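Missing here: one protein chain of the complex. Every other protein chain is in place.
Naming follows writing order (A and B), and every chain is counted from residue 1.
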Amino acid sequence: MAFEQTLLDEDFSNIGQKLYAFAELMYPVCRSITGQGVRDTLEMVREKIPLTINQVPTGTQVFDWEVPREWNIKDAYIKNSKGEKVVDFKNNNLHIVSYSTPIDVTMTLSELKKHLHTIEKQPDCIPYRTSYYSESWGFCLSYNQFKTLPEDDYQVFIDSSLEEGVLNYGEYYIAGESKEEILFYTHICHPSLCNDNLSGISTVTYLAKILTEQDLHFSYRFIFAPGTIGAISWLSLNEQVLPNIKHGLIVALVGDSGKLNYKRNRNLSSEIDRVVCKALEDGNKEFEILEFSPYGYDERQFCSPGINLDVGRLTRTPNNSYPEYHTSADNLDFIKAEKLAESLQAILQIVNILENNKIYINVSPQCEPQLGKRGLYDKTGGKQGVEQNAFAMLWILNQSDGEHSLLDIAIRSGLRFETISNASKSLINCGLLKLVNKA
Amino acid sequence: MAFEQTLLDEDFSNIGQKLYAFAELMYPVCRSITGQGVRDTLEMVREKIPLTINQVPTGTQVFDWEVPREWNIKDAYIKNSKGEKVVDFKNNNLHIVSYSTPIDVTMTLSELKKHLHTIEKQPDCIPYRTSYYSESWGFCLSYNQFKTLPEDDYQVFIDSSLEEGVLNYGEYYIAGESKEEILFYTHICHPSLCNDNLSGISTVTYLAKILTEQDLHFSYRFIFAPGTIGAISWLSLNEQVLPNIKHGLIVALVGDSGKLNYKRNRNLSSEIDRVVCKALEDGNKEFEILEFSPYGYDERQFCSPGINLDVGRLTRTPNNSYPEYHTSADNLDFIKAEKLAESLQAILQIVNILENNKIYINVSPQCEPQLGKRGLYDKTGGKQGVEQNAFAMLWILNQSDGEHSLLDIAIRSGLRFETISNASKSLINCGLLKLVNKA
Partner (left out) sequence: MAFEQTLLDEDFSNIGQKLYAFAELMYPVCRSITGQGVRDTLEMVREKIPLTINQVPTGTQVFDWEVPREWNIKDAYIKNSKGEKVVDFKNNNLHIVSYSTPIDVTMTLSELKKHLHTIEKQPDCIPYRTSYYSESWGFCLSYNQFKTLPEDDYQVFIDSSLEEGVLNYGEYYIAGESKEEILFYTHICHPSLCNDNLSGISTVTYLAKILTEQDLHFSYRFIFAPGTIGAISWLSLNEQVLPNIKHGLIVALVGDSGKLNYKRNRNLSSEIDRVVCKALEDGNKEFEILEFSPYGYDERQFCSPGINLDVGRLTRTPNNSYPEYHTSADNLDFIKAEKLAESLQAILQIVNILENNKIYINVSPQCEPQLGKRGLYDKTGGKQGVEQNAFAMLWILNQSDGEHSLLDIAIRSGLRFETISNASKSLINCGLLKLVNKA
């Protein structure tokens, strides 16, 4: 039995709560591109879906990059001369620059300041900073706190390690009828930041969970990996899989209150762009289509010229476009259960179109077939207009010359994909349409 | 001698009267998709042009359809218990649902109501209803009358017949120089309704009459047939003719006060669309271009995927878009002589472009030829601008590289087709242009 649109009618206020609760569960973990926090997070995902957790050793060459050493951290703080912790990693893991090297020294304020990061324009927020590929250490704190730090001798303590180890990522594959596959990718390397990207991890996890129970045409692959180096590692180690990937979607930043944004693919006329645009249009909620650009999230890698997969990106408010981005304000208040649910619903509608889009041929193509004698047309003539289902049947019959898919027909007619898809069923049942191809 | 644009200068207030008078003459006849009313109407057309009247026997298989039995009606009424005719077919043939079966019974109001059709929102109008393919009977009446009908025993009387017979259609062919042909199609199955479609019958009849007297490049075929089943019958019985049809136009609903509407062809870049758009643009009257859709009039059949002819549709206010549509308000007051004339004029301008559109080659293509020495260019230089005829000549010379037709040039230059066509004559006369092809 094919993927059922009725799924879309599930109680989404309920699923919103589940999506939110999962983000809440993952929130305290200190993630980075490697280390225990990543493994802990992947384990949490594995409790919901049968995830495979893979590891790539430090030093592995992945295209132009090398897998870095594994970073772990136990504790970090700045103490003043009275022995008070003025900045404490245990209060908020954003306080530490990710990949900070271990240190235990005492220094003056002016020495210390070279290692402090703040955002003057958002004086209450702790910024999120990383230094993956340049050995150094640093602390992040609110500008309001920063400016009140008195001259003093400060003890700086970081109990971290940077050692040979592994980079982890999670992968889950659902085999469908076809080995052609749809890829969903979300990054997992951010510490206590909610929209970016616990929203993505939670949404993709529940998407995978829902699709597990379905009969599917396509195969589906879900990747949970650190940003940039994770995507590069996966692509480098899975080149044999790439020819199977028909379309893909980067899912990230899908829990805030903004409208959905779809960022188009590098390729100017890719099917995934048409599918997502139609799904969002049919969703009857405000949305925006962004042109492709090579800056953003992991579409950067999937859309590089030597990979060049048809992978778009679904977010709500895009990175860099909201002040809470990469600060402590991207917290559990910033994401909404309802918005997570709407994002998942939109993705299910995308899957619905992908699964059910087919090319049929009208087997009675000369003039209209007589729908009335098949019980498909109003017997009383002369009335104003035609009801929508009959109109959809006329469109399908008119366009099903073997060249146009149901999606093509939905787009040209301006009707919802679901309306076209439902109308096609009546025509298939009475033998007027014959399947030519899965689109 | 080629088709002359001067035709377009004929006294069109006069032709408007003729078009209107012909509609008036046909108005009282009770037409349906078959029967005596159709034959009477075709005879009226035959008095103006040498029409061939064809018949297709009941039961003939035409693609997915079968020609239905012939329906004729002599009388029909509803009498109250006092013997008064409260609804009488002889007052208005819309009172009877077309294809009503014969009956003579007495029944209560509540029984009767199951067979009564009204439009509550237009309480003064009698609706037009049909039941061609489902045996039944019914009466149509205004909602105002309907709601005052008292409880009573009503005699229902319909003196109709539904018997083996024929479906009729009329056809007229003018042979031009080329066997490539232009098709004009209008439906003839509506009873006392003026815009839909006495306006079409009258306009196409006079168009045919005017073209009869011309030397024409293309051959022209005019079909007067019932809607849907008539078009399907004609197409089914004339498959050998279809390859000759280069362009076509459904003409219907061309007498109301609305602006002209052209509905595009199924094929996205068909010549007929460009020709009609340019003709309407040159006409300097408001108009609208509608996208193709598979609902409407007989373009539904001509544009079905297995027929797929380049056939557009010219109407004024489209079907379903005005309240008078398919009601007794579509009467002789609803159509205007002046609008009928304007519609005919627009069609003649379409024919003008079709007939006179040609591809020439500039035989002096390197730089501009010296128009001054041929008396075609102002001898005094330095003035502001250039007069329109010289500008048109420059456009023609520039674009006539064997790839662009006069229509292409008129569209790119933004000049009227007539301006380009006239300017081409001077260039042909002095030998600067050579004919490459009829477009």
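A few comments on the model shown:
Keep in mind that, in the parts below, contacts are C-beta pairs under 8 Å (C-beta built on N, C-alpha and C of every residue); 3 or more make two chains touch, one makes a residue touch a chain.
These numbers were taken from a predicted model, which means no experiment stands behind them.
Screening A:R300, A:K358 or A:H404 for touch with the missing chain picks out A:R300. Remark: the omitted chain is touched by one listed residue; of A:K18, A:R266 or A:H404 this is A:R266.
Summary of contacts with the chain left out: across A:S110, A:S134, A:Q240 or A:N284, the touching residue is A:S134. Checked against the hidden chain, the listed residues B:N319, B:Q399 or B:S424 yield one contact partner: B:Q399. What subunit B contributes to its contact with the hidden chain is residues 362, 364-370, 372-373, 379-386, 391, 394-395, 397-401, 413. The chain not shown here touches subunit A at positions 62-65, 97-98, 117, 127-134, 228, 231-232, 235-236, 266, 293-295, 300-301, 303-308, 320, 325-326.
We adopt the following convention: only the chains that are shown with their structure count from here on.
Between the Cα centres of subunit A and subunit B there is a gap of 54 Å.
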